[in-house]
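Here the structure is laid out as structure tokens; the discussion comes afterwards.
Note that this complex is displayed minus one protein chain, with the remaining chains in position.
This part shows subunit A:
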């Protein structure tokens, strides 16, 4: 069902344009320290290791991978919520890793985030009205009566009753809370929104509503999304392009159809083969690629290609040398992979 809607392009969709966000050699390492007052670093958790990609204006870039592969860290590093260890994040011409303080806060008007857990991301002590108007206050976008009207307007935009403003978050369901979170992100009229698993915490029936809302808002306001998820069918439905991550590295990145119809990387193939097909006959016959072992620790990732310990087609070169991040597609239909064997 999701496949059918996804194969047709949405109507009235703004054309995908130039690069909005360019991520280059991004590294996020978390130091592991020991000692009480004089802390020394004993190791690094390599949450994100040397990844490069771009996000184009108006598109939805899906980011998939297992838990702990660095998807969310990538999203947070782009927004500078977690400061990258190295690399650059160029947002519309400005390298965000080089700015800080008030200058960075001003940039926050243009990039927002929608969180996974709608229960934790709203302050329980603030009314819905003050939650949504907080960004307006911070960026001095509206005050007094105008602010109140803007809040009502935003509530309406996300499909909530405009008179809910003086209620508190605990009076709402998960889906409604997620809508409040979306309204808060929209309040500053951003260009770019990182959606960090925005539907994983919701019931399946509510998931569809939120996904459709996100798509409608994208059409209406020309938004650019980085959509982080682990649910492949959701990613397939909403994304224009999809990146697959494993152990802090980007394994493969290409347009949605190529990744689902013609995956090149052995990890992507294994991941896709894990998706159940809702047809018992097909499901019984098809071949599943089962990966052996566990994901190695990001404290000590394997040398060479990080996937070689579980890769069914690994050769000696994979164990010795890191693959290059290269485009094996064409200039207008890029297909990036990180594998010696492709």
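In the analysis below, a contact is a pair of C-beta atoms (placed from the backbone, for glycine too) under 8 Å apart; a residue touches a chain by one contact, two chains touch by 3 or more; residues count from 1.
Everything that follows uses one rule, which is that contacts and distances are computed from a predicted model.
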| item | value |
| --- | --- |
| Omitted chain (choose from "ABC transporter permease", "Dihydroorotate dehydrogenase", "Response regulator transcription factor" or "MnhB domain-containing protein") - UniProt protein name | "ABC transporter permease" |
| Among A:184, A:237 or A:308, residue touching the chain not depicted | A:184 |
| Touch with the omitted chain, as defined above, among A:50, A:66, A:92 or A:134 | A:134 |
| Contact partner of the left-out chain, one of A:149, A:189, A:283 or A:316 | A:149 |
| Residue among A:40, A:125 or A:285 that touches the chain left out of view | A:125 |
| Those residues of subunit A which, in the complete complex, touch the missing chain | 36-37, 79, 81, 105-106, 108-109, 112-113, 115, 117, 120-126, 134-135, 138-139, 149, 152-153, 161-163, 166, 168, 170-171, 181, 184, 188 |
